[in-house]
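Before I ask anything, here is the structure I am working with.
The other protein chains are all here in position, but one chain of the complex has been omitted.
Take a look at subunit A:
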Amino acid sequence: MPQNEYVERWQKLHGKRFDTEERARKKQAREHHRQSKDAQNLRGLRAKLMQQQRHKEKIQMRKRIKAQEERNVKSNSGDAEPKAAVPHYLLDRSEATNAKALSSAIKDKRNEKAAKFSVPIPKVRGISEEEMFGVVATGKKTHKKSWKRMITKPTFVGQDFTRQNVKFERFIRPMGLRYKKANVTHPKLGVTIQVPILNVQKNPNNPLYTRLGVLSRGTIIEVNVSDLGMVTTSGKVVWGKWAQITNNPENDGCVNALLLV
């Protein structure tokens, strides 16, 4: 028997105290008071830790409540009739048919000429060259003239890129900050999928950044959406589509983008 399980040992020998249940109940009843007191009084790191834990607990609780609620609701997917007319062979299928919201949505959008140039994030904070580039000063010659730059932001580097000769390489895009995939959200469908980035269309800060493939907030990238199975009006499969980056990839370690439909 492990050394520290003395309570269990005692209980095995002598049985539980007579008021065990009562004490447990009271302790549980006091728990909320304790939490509330802690929440008000803890300071510093302890407060932080407590908040983190509470946060996690609450997420779990919400999930459980949601699951419970879903169980209570009668499954309406089976019998509910779809609103739009569908042929008989699609009638009893509960498949997500919302994947179609997109094509009509796209069409509506195309009709609005103005919508053509509007993007979800119209303005972004400028990024200066000082912030973007670190000066590389390794080696005597490079040190003397300081013409080599290391890009300090995440970048997209195409697959067929080969580095130039060290002597001519003016910009270094670190391997650790290169991204190949983006989490792209379809605004109408509300689905997010991870898709490969094809190229960087425009970085609003500086054409040079576009050329270097810098991924910053507000950058327009082209992504491969062949998985979505979209087709043009002429029946061709759409596979490249533009998306705008919505987060700061340098802070988050991932690229989140919104599809421009």
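In the analysis below, a residue touches a chain if its C-beta (ideal position, glycine included) is under 8 Å from a C-beta of that chain, and two chains touch if they have at least 3 such contacts; residues count from 1.
We adopt the following convention: contacts and distances are computed from a predicted model.
Chemist: Assuming one chain is omitted from the figure, identify its UniProt name from "Vacuolar protein-sorting-associated protein 25", "Ribosome assembly protein 4", "Magnesium transporter" or "DNA-directed RNA polymerases I and III subunit RPAC2".
Modeler: UniProt lists the chain left out of the view as "Ribosome assembly protein 4".
Chemist: Have a look at A:166, A:208 or A:237 and name the one touching the chain we're not showing.
Modeler: That would be A:237, which touches the missing chain.
Chemist: Looking at the full complex, which residue from A:69, A:92 or A:160 touches the chain that isn't shown here?
Modeler: A:92
Chemist: Which of these, A:122, A:158, A:174 or A:229, touches the one chain of the complex that we don't see?
Modeler: Once the missing chain is taken into account, the touching residue is A:229.
Chemist: Just the residue numbers, please: which parts of subunit A touch the chain that's not shown?
Modeler: Against the left-out chain, subunit A lists 81, 84-92, 100, 103-104, 107, 229, 231, 233-237.
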